[in-house]
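A short worksheet on the structure shown next.
The complex is shown incomplete by one protein chain, all other protein chains being positioned as in the whole.
Showing chain A:
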Amino acid sequence: MSRISNLSIKQLSRKFDEKLLCPKEHTLEVFKNIKRNNNDINAFITLSEEFALKKAEESANRIALGKKLKLDGILVACKDNFCTKGIRTTCGSIMLKNFVPTYNATVYDKLEKAGAILVGKTNLDQYGMGSGTVDSIFGPTKNVWSENLNNPRICGGSSGGSASAVAANFCSTALGSDTGGSTRNPASYSGVIGFKPTYGLLSRHGLIPLVNSMDVPGILTKTVDDCVDIFNTIAGPDDLDSTTIKKSFNPIELSENFNLKNVKIGIPKEYNCEGLTSEVLEAWTKMADFLEENGARVEEISMPYTTASIFVYSILNQCEVASNMARYDGIEYGHRADDESSTENLYSKTRAEGFNGVVKNRILAGNYFLLRKNYEKYFLKALKVRRLVSDDFKKAFSKIDLLLTPTTLSDAPLLSDFTKNNNRDQCAVQDFCTCPANMAGVPALSIPIKLSSNNLPISLQLMGPNFSEKLIFNTAKFIENRVDFYLNYNKLKL
C-alpha cells in the first residue's frame, strides 16, 4: 500500500503546502494503484483520469501561485448517481448507461470548487436499490477485506463502490448517498467512516433520487477529521433544493479536549435483534462499557417502533420509486428501445430493457400502493407509522444525547451467500439498524471498531438529534482514538 495515499486530507494538504508533494505526482501515483487493483475490486464504473490530471495541473498552478484552495490536490470519488458535468452518470443501469449530464450535483460542485480532483464514478446497486452493490450492470463490487477475491465478501451497499474506493486508497474521500443506510452499510463492511448528516444540510440537487424524502448525500472517509473537513466544505443551503435548511451553515470545529462527561448515551434494546452476531454484540457492549468508563452516562432505552421501520421504508420507498422512475421513457434522454410502432410500445420496451428486476418490482408495487383504493391503506398508513418511528427518536432524545447501535448485524457476508436471498429480504436484514435514522431524518455515523475473527471490519453506529453533528463527530473521534482501527489497514494486501 502506498504510504503517501494513506495520509489524511490535512496531512496531504500540508505536504502540498510544503512542496514535498505535487498534486500531479499524487494523482499519477493513485491512478497507478487504481489500475493495479481496481480490476479485482470493481469500485469504479467510470474513471476520469484525463480530467483528474487536468484538475491536478490546475491545483498545482494555484499552489505555485500561493492561491491554494482548501481541497486542492485532494482526490475524491463520486457514487454514480451524482450528476457530473461531461462525465457519464449511469446509476448502474442500462437506462442511463450513456447518460452524460450537463451539470454538476451541488455537493460535488462544492468539492470541485474547493480544488478537489475527481478520480471517477463509483459502482452502486441500480439506482441505489440494494444493500450489497451486487445489482449493477457493471457487476458487483468486492470487499477489499475479502480473504479470497475469487470467493469475495460483499462490500455492502448501495454506495459500495465509494466505500471500497476509500478503503482501497483510490481516493481520500468519496460521496455516497444514504436512503436507508446506503452510506453507513458499506462503510461498516469496508472499515471506513460512513456519515449521513441531518436531512436538509446537504443539497440533493443533482443526486438522482431514490426516495426524495429520505435521500441524503453521504460522506465516506478513512478518518473522522477527513469527514468533518468534507462535511464543512459541502454543507449548507442551496437555492436549487427547496428542502435544504435555509439557515447558513456554521462549519464544525472538533473540540481539542472533548470529554464524555454529561453525555448521555442510549442503548436501544430493540437493536439487539434476531440475526445480530455475537461478535457485533460484543463489540457493541464493550464500546458501551468503554464510554461509560470514560464519563458518559449510558442507559438502556426502548424504541418500540424500530422493527416497523423496515415495512414503512419498503412501502414509501416503492411509492417514490414508482413516481421517480416514471420519467425514464426514452424520449428526452437515456436508453431508447428500437420500437417506434407506437408511443406506448416505445415506452414499454424502453422500460422493459432499461430496468432490472428489482427496479421493476418496486415500480409495480409502488404503483399498486398509490392506487386510489390503496392510498389510504398503505401510503397514508406508512406515513403515520413513519411518524411513530420518528417520535421514538424524539422521545429518546428528550432523555439522552446520542444513541449507540450496531450498523450491520454481522461482518460482511460472502457474495455467494448474499445473493441466495432476493433483494427485498437482503434489504430487510441489511437496513435494520440504519433505516430508522432515515425515517426520522436524524444524523448518523458508522465507525469501524475492530476486525472480526474473519479479519473483516465490525462497525458501530452513532445517532443524534437533528443538527447534533458536532457531538457525533466529537464522540466518534474519541472512539477512533481509542480503537485505532486505522492500524488494521497495514494488514491489507492491496
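General observations
The criterion applied here is as follows: a contact is a pair of C-beta atoms (placed from the backbone, for glycine too) under 8 Å apart; a residue touches a chain by one contact, two chains touch by 3 or more; residues count from 1.
We take it that contacts and distances are computed from a predicted model.
Selecting from "Eukaryotic translation initiation factor-like protein 3 subunit", "Glutamyl-tRNA(Gln) amidotransferase subunit B, mitochondrial", "Coatomer subunit epsilon" or "Bacterial surface antigen (D15) domain-containing protein", the unshown chain of this assembly corresponds to "Glutamyl-tRNA(Gln) amidotransferase subunit B, mitochondrial" (UniProt protein name). Within the complete assembly, A:Thr243 is the residue of A:Thr243, A:Ser416, A:Asn455 or A:Asn481 that touches the hidden chain. Here the missing chain is touched by one residue of A:Asn212, A:Asn232, A:Asn294 or A:Ser390, and it is A:Asn212.
From the options A:Lys55, A:Arg184 or A:Arg204, the residue with contact to the unseen chain in the full assembly is A:Arg204. Checked against the hidden chain, the listed residues A:Gln11, A:Asn367, A:Ser390 or A:Thr419 yield one contact partner: A:Asn367. Residues of chain A that touch the chain left out of the display are 82-83, 91, 96, 99, 101-103, 105, 204-209, 211-213, 239-243, 319-320, 322-323, 325-327, 329, 331-333, 343-344, 347, 367, 370-372, 375, 379.
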